[in-house]
Each structure stands twice: as C-alpha cells, then as structure tokens.
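One chain of protein is taken out of this complex; the other chains stay put.
Showing chain A:
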Amino acid sequence: MSYISPTKIDEALEVLSRGSGKIIAGGTDVYPSAQLGQHPDFYMDVTRIDGLKRISVSKDIVHFGSAVTWTDIINADLGSAFDALKATAREVGSVQIQNAATLAGNVCNASPAADGVPPLLALDASVELASRAQGSRLLPLAEFITGVRSTVLRRDEMVVGLQVPVPPSTMTSAFEKLGSRRYLVISICMTAVNLVLDQDNRITDARIAVGACSAVAQRLPALEASVIGQRPADVEIKPEFLAPLTPINDVRGAAAYRYDVVQEQCRRAIMQAASR
C-alpha cells in the first residue's frame, strides 16, 4: 500500500490509470469504513492538487473544486441560493469534520443519508469527471449517483469538481435536517428547497430535494410543479407528491414516520426559503 499525493491533475490521472487505488480527500468517510488493515494498492490524496481547493464564479458557472471542504463553503461569499448548502455545511459532523471533509467526497461516498446531496440537487449541480483515457465529462448529479454507495465513477476516473449554473440573484434556499440528537448525528431525513418568488409573492421557480428517504436523494418534480404560481403559505404537500420516496424502517425511525416528517420538512423549508 502506498500513499500518493500529486500536485497536478495530469499527474493524478496518470496515477489513476496505473491500477486500483482509492481517491481520498478529507478521509472522513474512507478511513472509518475501511476494513481494519484492508487497504487498496494505493491511496491518492487530491487535496494538494493545484486549483482543486478553489471556489470560482464565472458568468454562468459556480465551480467547486473537488478538494473544497465544508468549512470553505461556510466561509465563501455566495448568493442566497447557496444558503441551503451553507446550512448543510454547518450540520455535517463536527467542526473538525467540516474542516477536513469535502463536498465532492460527500457526493462520491454516495450514502443515502449524505447531507450534501439534496442541496446540490436543488442547485441543479453537475459533476465534472476526468480520466487520462477518456478526458473529461460532465454529468448531472442525479445521474452520477446510481444507488447506495455506488456511482458511475470509473476506476481510472476522478471527480475534479462540481458545477452549479449561476442561479437567479433572487433565488433563496433553505435546508432542514432531522436527527435523534441536536448535533453530530446521522440524518433521519433532510430536505433542501430553492425558490424564486415574484413581486406578488408567488413562486415562479421551485426545486425541492429530499434525502435519506430513498436509496439516492431525489427531487420531487410533482411537488415542484404544484407549487408554481402559489404563495408559500398556501402550498399544500399532498401525499402523492411524495410518491417517489421509498423510506425504510430502521433504528433511526419508521418509514411512516419519515413520510410524515418529510412532508413537514418540505413545508418548513419552503416557508423558510420564502422568508429570506
């Protein structure tokens, strides 16, 4: 087992083309889930690669390098559409975890309870991938994660960054998380909402995503469609809007309980986003 810490993307892709290694950034998911003593041929640390720790904003795109940590997000100057993402950043693990763990790592780990995924779905985020053999490709986040702890990432490929189309300046957002204690907790479920309201306080754009209630977090298109043209206070969360969800019974909560709570989280997040 070796530990490789390249400083250039090309170098990193060359390393990946060589064999079966594990990409690592903060290591906050990789190390705890490693079987004791069972290691890949190599770990490749991406946190020293030039440019990957950067958050950059161009005319059309907000770009998060794949070594951007939750703390970097908390400290970044981003518009109100990113408030949900920032709120998420403050609720992922402890401050120590937030200092080490990355947004891209959260996505690649592909836990159904990954806190980062719902707000990124609500931001229409895409994942930027690169490999030596096939160059780069861009995939919508919803297509990148395919199941519980599985993604389309190929063995010789790495996530270089996440792209978010620059949202309208009037877009606001909110994040709701529920756990069995106040802090340091795995989510029972969580909801992210991004909204645009017109001058009449009616919703003109809505993106609503729910996590920990299906194998992969997902948007709720029927709910999104139903709220268009409504005032936030009038929104009704009908059970059929939650039909795509498939929550399970586990030690953290019963499936029926998750349905009830998600309904409430959607309502709260809409009200909260609308009040910003």
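Keep this in mind: a contact is a pair of C-beta atoms (placed from the backbone, for glycine too) under 8 Å apart; a residue touches a chain by one contact, two chains touch by 3 or more; residues count from 1.
Criterion: contacts and distances are computed from a predicted model.
**Student:** Can you tell which of "Stage III sporulation protein AC", "Dehydrogenase", "Electron transfer flavoprotein small subunit" or "Deoxyribose-phosphate aldolase" UniProt lists for the chain that's not drawn?
**Tutor:** Of the names offered in "Stage III sporulation protein AC", "Dehydrogenase", "Electron transfer flavoprotein small subunit" or "Deoxyribose-phosphate aldolase", the one UniProt assigns to the missing chain is "Dehydrogenase".
**Student:** I'm checking contacts with the chain that's been left out. Which of A:Thr7, A:Gln35, A:Ser58 or A:Gln199 qualifies?
**Tutor:** A:Gln35
**Student:** Given the contact definition stated above, which residue among A:Leu178, A:Leu242 or A:Ala269 touches the chain not shown here?
**Tutor:** Touching the chain that is not displayed is residue A:Leu178.
**Student:** In terms of residues, what is the contact footprint of the unshown chain on chain A?
**Tutor:** Given the touch definition above, chain A has residues 32, 35-38, 178, 180-186, 188, 251, 253-254, 257, 260-261, 264 touching the missing chain.
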